[in-house]
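I have a structure I would like to understand better, so I am pasting it below and will then ask my questions one at a time.
With one protein chain removed, the remaining protein chains of the complex are shown where they sit.
Take a look at chain A:
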Amino acid sequence: MSTINETRPADALRAGDSQADERAAAAKPLGGIAGWMDDRLGGAKGVSFLAKKVFPDHWSFMLGEIAMYSMIVCLLTGAFLTFWFVPSASQVVYDGSYVPLQGVTMSDAYRSTLAISFDIRGGLLIRQIHHWAALIFVVAVFVHMARVFFTGAFRKPREINWVFGTVLSLLACIEGFAGYSLPDDLLSGTGIRAMNGFMQSAPVIGSYMSYFIFGGAFPGEAIIPRLYSAHVLLIPAILVGLFTAHILLVFLHKHTQFPGPGRTNKNVVGYPLMPVYIAKAGGFFFIVFGVIALISAVVTINPIWAYGPYDPSPITAGSQPDWYMGFADGALRLLPGFLEFVSWGNFTWSMNIFPGSLVLLPLMWTIIGVYPFVEAWVTGDKREHHLLDRPRNAPTRTAIGIAGISMYVVLFLAAGNDLMAIKLHLSINDITQTLRVLFFVAPPVAFWITKRICLSLQRADRQKVLHGRETGTIWRYADGRFEEIHAPLTPDERWALVQHESQEPLQLTAGKDANGVDSPIARKERLRAKFSHFYFRDRVAPATPSELEAAHHEHGDHGGVADGGHEAIEPAGAGAERETIKADKQLD
């Protein structure tokens, strides 16, 4: 077990530690190719800067890496696919090797996708890696986003990077939608058909939007090449550009770290890029790529040959988009039809479609994007934050996040209302009605439960600091009492539980100007005070040394165990007087 170094300040190096600079000093002078390059580029400075860059370790920091790597896998395999895919809606008769579709009229896009799947050796593998990587990319983006949110990593100075990330996640979804629409199979064609309906639902300009995007009447021959140029050129260009900026800002700000002994807001404790993170993060790229390839080897994704070519007349039961579009599809299933109406002038307002299709995505992402600025305004906090919050220590933020997620989950479940009805033998109408209610009920309930759980966990932390950790050892006293022995925390163990600050609500001091009139500013500040009250009204302050001291005395008074109370780990001979019942958990 670790011992405690009480005297060393937080930022000090250990006896064996060395700064990266000192290590570099012993290196050989540059020669050969590296020297040739440095003569022309002067990159040595940058290399040493990068090589000694420190990254903290935590499993949750790998979520962003998964997103980054699966995106790279998408770019790589996507480039391969362009060699064979033909982005054309012109109709051809299939004569490839997939027997069931021979002689069928289909678009060239669908024919070439069949060719990739059946006639190009390894083509199916590349296609499946591309699709799986895309699915994993969007999952990883969202989970990474949740990690950043719940740990408060978006706070100053990282608000800009949060906005970049928000835009990236939206683009990832749109990129995915454009991609799975390209093969022009029956399922994706049905998706495009629905997209046409979304366009038409826009007030005033809807019909024109549809004709602009489809280059005439639906489906036309323009949509496939247009989606293709968006999918392989426009969106990836923005995606890669923003992603580069995203990563550069991580380097600029230095990575956040979880609180721990020796970790402060003024330092970053971890391993240097060279060699540890090159090996770990570089190795992790291969692990992500390898796992995606293994999945693609054995699990079929998007078997377009089973759907057939797009035709507006037939349809498959259980038509559903890829998972990341599920919540929008679910919103469309929940919106009741009566919201559509015809106004004066005989204009049709498709309010049963428009809010769930064209409004939902921009609205949701705007709310996500502005959150850091709202929270910063409420807290009035202008400081830089490099130490992450444990989610329990920001109960209101965590509860807001879970409430948002619960809303998202309701919409997502709604996209599977037909499947749930079939698999669970329930009425689809009941499921839909229930989800309609849940959309409004679930978020406040989730908010309340989450906040209570966070506060309870904070109280548990306090308890643990003040009264020690439960050891599982139960003592029976001579008078017949039973008591579980609590072991005091070491300062290292304790630190993570007490290091956070617990903000109190802001309070108005004066609401009037010199003449006793409420100023508009005062109104704004009153609103802010209200929000602050909402955020910080319920709070559990971290334990303090004096409280710990007091707890010791209290135990000393009634505990009946000499010298430090019953918190001693070692019974130290006192055990002879008592009968000790050992629980399954042993003391170390």
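One rule holds in what follows: a residue touches a chain if its C-beta (ideal position, glycine included) is under 8 Å from a C-beta of that chain, and two chains touch if they have at least 3 such contacts; residues count from 1.
Here, contacts and distances are computed from a predicted model.
A.B. asks: Out of "Pyruvate synthase", "ABC transporter substrate-binding protein", "Cytochrome bc1 complex Rieske iron-sulfur subunit" or "Pyridine nucleotide-disulfide oxidoreductase", which one is the UniProt protein name for the chain not included here?
C.D. replies: "Cytochrome bc1 complex Rieske iron-sulfur subunit"
A.B. asks: Of A:Ser188, A:Ser201 or A:Asn302, which sits in contact with the chain we cannot see?
C.D. replies: A:Ser201
A.B. asks: Per the definition of touch given earlier, which of A:Ala222, A:Val359 or A:Val409 contacts the omitted chain?
C.D. replies: Touching the chain that is not displayed is residue A:Ala222.
A.B. asks: Using the touch definition up top, pick the residue from A:Phe85, A:Phe289 or A:Tyr535 that touches the left-out chain.
C.D. replies: Only one listed residue reaches the unshown chain, and that is A:Phe289.
A.B. asks: In the complete assembly, which of A:Ala297, A:Leu363 or A:Ala460 touches the absent chain?
C.D. replies: The missing chain is touched by A:Ala297.
A.B. asks: Of the residues listed, A:Ala44, A:Val268, A:Leu361 or A:Val409, which one is in contact with the missing chain?
C.D. replies: A:Val268
A.B. asks: Can you work out which residue in A:Thr151, A:Asn302 or A:Thr432 touches the chain that's missing from view?
C.D. replies: A:Thr432
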